[in-house]
Structures are given as structure tokens and as C-alpha cells.
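What follows is a set of notes on a single structure, which appears directly below.
A protein chain is absent from this complex, but the other protein chains hold their places.
Letters are used for the chains, namely A, B and C, taken in the order the chains are written, and counting of residues starts over at 1 for each.
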């Protein structure tokens, strides 16, 4: 990290990135499996940086709420790890999947244990276990996000959740399949309702950059209490780096070089351990489900600042 | 990297690790597919750290030569990237494989393009391309390792190479299979000979820690010339982190948190970008082909020093 | 068919087989995934032959009702083909699966179109389509079986159906997965209820040998009306021969050489086109889900009578 920027130099970097992105509109397309996502304008773009002390600033649509979707998997993972610790890893692996994010193939060959917590199957296991431990996984998530972002209005989008449920056959298949191996505790319909509510969280770049702060602070929450041990916070970053961007984790590590997690709503969060967290949003996705402008913006950020874990 | 140790404090760390390893002999077993590897004592242990300026020190059998095997894949990758650049990525991917290191399955589903340069299929492609560009891939590798380590005696082990060739049906299958997709340039027997010679390189922890130095120096060789651009050196580190330890890359990232590359000879190299490189050796392997004591030692190193990319 | 027996010689053949089976108790075990099946004595054995004119006779427990399970897939296939004809084949294939009977893998690679109507996924598609066309697939099946067997008491076992439903996660996964590809018409819970009722049909060897008669009569029902054209009856026999015994169809063709269909209740039906139909029952299953004594008895039958399609 030889070319380390001081935080105050992030602003011009963000402005330069926003200009570049605006000049080269991406080729991505919004997720189209539910209407609420398909309707977003793919040219929207926002980016925020949060410093460990809670300072946050951004460019473009950085205060515009969007559907967090799979980004929420980072937070449910952290919340469940905080409660049950390593016992979780008997129910979900932490290896890259080498397959598209909703694949059933690997699940079948590996007896109902999903490869990692960020493919859909693994996220269902995490939510299932968090729900068993809290009685309200989606509510627990919401409370956490509100507290960390300082935004009490942050909430679920019931329309998105209903729409996900109406198109939820693939996730229902995953949940029933794992249940057939004894790897799901709650009734499948209960789990799916929790899961779809979780994914429907609507938040802005500012909200999510702030909420990710505990991973830059080595496990410490915004109020100074500890959520995860230093070692466990490091582990979450490791899982993000190796598994956070679906079937493109290697490419993301190669281009961006930061732990990151994307969602089909077009958002991506990223962590510079010890320094800052980022969230970028633009709804146009590539064929692997990651925001085209989002990945490009993070690529430029690490190139311009020299901030990368490698 | 808040708890950063100064280099001079590495010595006591290494000594402490060596003591711990000695007290808890690992359960691993040497690779047994060729006699030359099977004969090594699994309790042997050595570890070396090299600083960017070329200072190197170690503990245990850190000056004992061992069979580098797959560790050489990092160097052929760097040497080929230095020559042909991004064109390489049209012939080999950079995503984790999610399958054991010699799997043909993914290769078939993806039309002869290996997932990454560190599974055997991908390493064969890299060696094939380097051989086309240099006329002597194994010789090019040897020259590089000698120059970086400053050890002119470093060489191939012809007995190991012959033994690999005699047990080489799986690699021959991989090479012919990719050739059927047009992804191999040289005649398969020529390629295999180069590949087995490459894998048979014998070097010590000291040699390999020094030879890896260009990845801590962001692409600069020992003599100050540039092998790779900063961006490309970062990319090699990224591929190591996501794909460097066979089917255990996620677990290695989780425990150790450094770019690393293992070999079935029991060696592992690792990089702390900007700070140092490490090489550890102990012949006892776990069921995924990584040195048991080697992973444990690197795990302790990052825990004790706080040096991790996360 | 050079050594053709006359029908009247079948009796001593059946008696001889029953004696042999009794002397060599099989090594099979009853299906244990639901209590109602697990409780059956694996040494029970019955076998019936039905001639095209409706004459039926048997040995052992040939009048004992047992759970027909997957044997019912032959009848729903025929009933749906009779209604929609070749349009069915756009929704389910007719190739052997090369995988265990409840595999999701092939389904994923082939976009939700099951390989054939006798793996669970394919049978779900057939029942779904029959239900759409009749409003009561399980009832339609029951009416057909009663009419063909002349047994008005033949019925569903509600306890078995409930037990299947309670252990139905794998089938629920299959149904939701195909629904995600648009290959299921009815709501998944409706389909599953129909499917579990269908599988719970309880019938004897006599009943099922008679009910299979239309396949020996080239499509003609017991009352002389035509269910299927000659060509289509031949096709159902072909699918039974290539796909009727789960992952052991090749072995069954090799040993027995007749179109056949097995169920995890321990029953197997078989057809000698133009000559007779058979049903054998013994609850002990081999590891691929076929009745050990049942396959052995059919093997002996074709060897002793020379009746085989090859």
C-alpha cells in the first residue's frame, strides 16, 4: 500500500471516477427477473466512501435507496457468526463455488452442504440458522443496518419481497433440497419468507458503506462495541474476496483486489481493511450479475489510490 | 495491518513457530504417487522470510532443498505474462475451480479453457505458451530462479522428472484433451517433458522465498529491473490468493489471509505485498495436497504478526 | 423366441422360481425412507403372470397388496399420452438418465426438461400434465387400475401418501426447480399432493399384471377399447426397457431382456409383447432401488422360458 492516499484526497478521486463513468455509459442491463428491479435506469450511478470514524461522503446518486439484495448476505453472515461462531462452518463451506450462484449441481455432489455463504444456497442456510437463534432473522438484519448506518428509515421493500416470492421457485428448490439432507432447521415457507424480506432491504450507498464499517474496523461496530473478533472479521473479508462476486470472484480480485460483495440490485460493497469501506451502485449488470459501472468504478478507485490488499 | 511487526522482530516469531510445530507433529502424509516424494520424512520442517532488500533468514530446514512442484507455476505464470501480457487470459481463466486440482470435468464444460493457471490443466497451458515463446520453458524458469535466489546450484532433479513422466497419464490426458480444443501449441510429448522438468525443480525455503520477492516488490526483480508492471504483479497475487492452494483456497484465505501457492513436495510460498515473502516446507500433506505444518505455520505467522491482507 | 413356452407351461415355471427364491433368501433391504415401507418383511415374495385374455395366476404372495410406488409411472404415462400424444415429449425426454433416479444435475444442465418419464422429475411432469387435462390425476389413475384389474377395492394408502409428503423435500425441490423453468403447470403443492397419492396406490401382483395387459395387447384395454395406438404402445415398452429400472436399466436389459418398471415398494412389472405381462414383488431392494428377488425371478423366468425381446 505504498501510494496510500490520505482520506481527504478521496473526494477528487470519487469525482474523477464519476466523470469517467458518465463519459462511458456501461453496456449492462438491470436484473429482469422481477419487475421492481427491471424498471431501474441502468445509467444511474452513485458511490460512497466511509471512513472508520463514521465520516461518509460520495458522488452521484450516493443517497438514493436501491435494493440491497445479496449484499445483505454479508451482514447475516456476520450476525450469525457473532452468535454461533465456528459451528456455522459445519453447515456451509467457505470455498469458491466455481459454478453460477444458484447452481444445484455442487450441492448434490456435496450432500446438501453449500460451498460458501454467498451463493444462494449458502445464504439460505445462514438465514435459517440466524432465524433459529433470533426468531426474526430479517428483523435482526434491519435493526443492525439501521444502527450502523444511523438511518432509522432504512427498511424492507414489501413489494420487492412479494415479487421475489412470486418468482421464488429456484430458491424454494434449493431450500427443499437442503432440507432433504437435514441442513435446514425451519419450515421451508418460513425460511423463504425471511430470506425474501432480507433481500428486499432498500438502502443507499451511504447507508451500506457505513453499515460495512465494522469490517474495516476489524469487528468493531459503530457504537464501539465488538460484533466480531479481529480474527473473525478478517475471515469475513477473506470469504468476500474469494466468493463475493458470484462466478467472477477471481476476476474481481484480479481487477479490484478488495474484499467485495455484489447484489443484483446493482450495488457492490468493498472493504479496505483498516482504512475505509466503499459502496457503489449502478443497476446495469454484466452476464454474471455484477454491476458493470460498479466494478469499473472500484477498479479505477484501487488503481488511482493504490489501495488494494495485494 | 495495524499490528505491523518490524522486520527485525520476525526472527523470534519464526523461532516460536518452529517450537510450536515441533511440539505438535502434524498428521499429514507425504505425496505417494512417485517414490522420490514418498521417501521424505513428514516431520521435516523449515521456514524462511525474505525482505524486499534481499535479506533472508529462517528456522529449521530452511536451507534444505526439496521438490518445488506446483510452486513453480507462479514463476512460469509471471514469466509468460511478462512476455505476452493479457493475451494469455484468452487461453486460461482466473477463476477458482471449485474442483480438485486435476479435474477434467470443468475443462469439458468450458471447452478446453482451464479455470486458472494453477490447476494442472492451466499450468500446462502456461508452460506450453512459455515454451513457444522461449524455446525452452524449463530452462527459462531455471535461469530465473537462479538469478532471483542467487543460487547457481539450483537445478532440476532428473530422477523426479523421469518418475513424474512414468506416472504422467493424468497430465497426458489433460494435455491431449486441451489439444483437442486447439488450446495447446506444442506436440503433447514435448509439452509434457517441459512440464515434468519444470515441476522437478529442487530448491530450499531460502531460495524460493527470495525468488518470490518480485511479488512483494510490486514486479521488480532482485537486480532492480522490472519483470511485471505493478498492476500485473498485483494480479498474480490475486490469482494466488483465490486459486493457489488447490481446492482449499477459501480455507487458506480464511486461516492465513495471504496470497500463497503450495506444492505436493510440501512447500508453500506466500506474499505480504510490500513487506516480505515467505516459504515454508514440511512434507506431510493434508487430503487436499497442502502441507499440514506449512499451513499451520503460516496461520501462526499472520496471527502473531498481524500481517494479513485482510 | 425359439423356445417359446405355451401359456399352460408357465405354472410349473413359476413354481420352480418360487422354490429357488425361497432357498436363496436375498440380501436386499426394504426402502427405509418412510416407516410404512420399512416395516415390510424382505422375505415376502409373490409373482403373477397375466395372459392377454385376462387369465392370471401366480405363486407365493401374489394376491397380497403392496405399495406400487414408481410402477404407477407407467400408467400415468400411458394415460397422458392417450390424451395429449406427442406434445408430451416437448416437456420430458425419453433418454436414459445415466444418473440416480432423483438427480438434479442433469435437470440443471438440460434446462428443466427431465431426461425421461420414469425418473422422479419426469414422472412429476407427467402427473402435472395429466392433472391439468383431467382435474384429478390420482383419481384417473385409480379408475384405470380398478377397471383393468377388475378389482374395485384397489385404492390409495392415505397413510403412505401422508408419510411421503412428510418426507417429500426432494420431490418438492424437483418440482420447484422445474417450475423455475416454466415446465410445471399446477401449483407445486397441488402437484405434490397428486403425486404422493399416485405413488401410494396399493395393489397386488395379480392386479398389476392385469393392469399392464394393454402393453402386451399393443394398446388395447381389458374391455377391448383402444387406449394407445400400436405404435405408441410399442414406444411405452421402449421407454420401459431403456429407463424403467432407475440407474440399472442396462443391467436389467442384459439380465432380463424385457421392458420392465420397478418401484421402491419392491414390485416390478414386465411385458412380453404379444404374449403376457408379469408382476413380481419382494420388498428387499438392492442399492439401486430394485427388488433383489424380483430381478432374480424375472431373470430366471426369461432364462427358463426363452421369452425375451432379444
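The working rule: contacts are C-beta pairs under 8 Å (C-beta built on N, C-alpha and C of every residue); 3 or more make two chains touch, one makes a residue touch a chain.
All values derive from a computational prediction rather than experimental measurement.
S.K.: One chain isn't displayed here. Which of the visible ones does it touch?
M.R.: B, C
S.K.: Touching the left-out chain: which of C:116, C:180, C:262 or C:277?
M.R.: Once the missing chain is taken into account, the touching residue is C:116.
S.K.: For the chain not shown, which residue from C:142, C:192 or C:243 touches it across the whole complex?
M.R.: Here the residue in touch with the unshown chain is C:243.
S.K.: Sort through C:97, C:149, C:282 or C:305 and give me the one touching the missing partner chain.
M.R.: If we include the chain that is not displayed, C:97 is the one touching it.
S.K.: Which residues does chain C use to touch the chain missing from this display?
M.R.: 1-2, 93-99, 106, 115-116, 218, 231, 233-235, 237-239, 241-243, 247-251, 253-254, 257, 259, 273-274, 303, 308-310
S.K.: Could you list which residues of chain B touch the chain missing from the display?
M.R.: These residues touch the chain not displayed: 103-105, 107-109, 169-170, 172-177, 179-180, 188.
One rule holds for everything that comes next: only the chains that are shown with their structure count from here on.
S.K.: Linking chains that touch, what shape results: line, ring, star, complete or other?
M.R.: Chain contacts: open path, no cycle.
S.K.: Chain pair with the most contact pairs?
M.R.: Contact tally peaks for the chain pair A-B.
S.K.: Calculate how many whole Å lie between the centre of chain B and the centre of chain C, each centre taken as the average of the chain's C-alpha atoms.
M.R.: Computed value for the inter-centroid distance: 55 Å.
S.K.: Roughly how far is chain A from chain C, centre to centre by C-alpha average, rounded to an integer in Å?
M.R.: Roughly 48 Å, centre to centre.
S.K.: Using the average of all C-alpha atoms in each chain as its centre, how far is it in Å between chain A and chain B?
M.R.: 31
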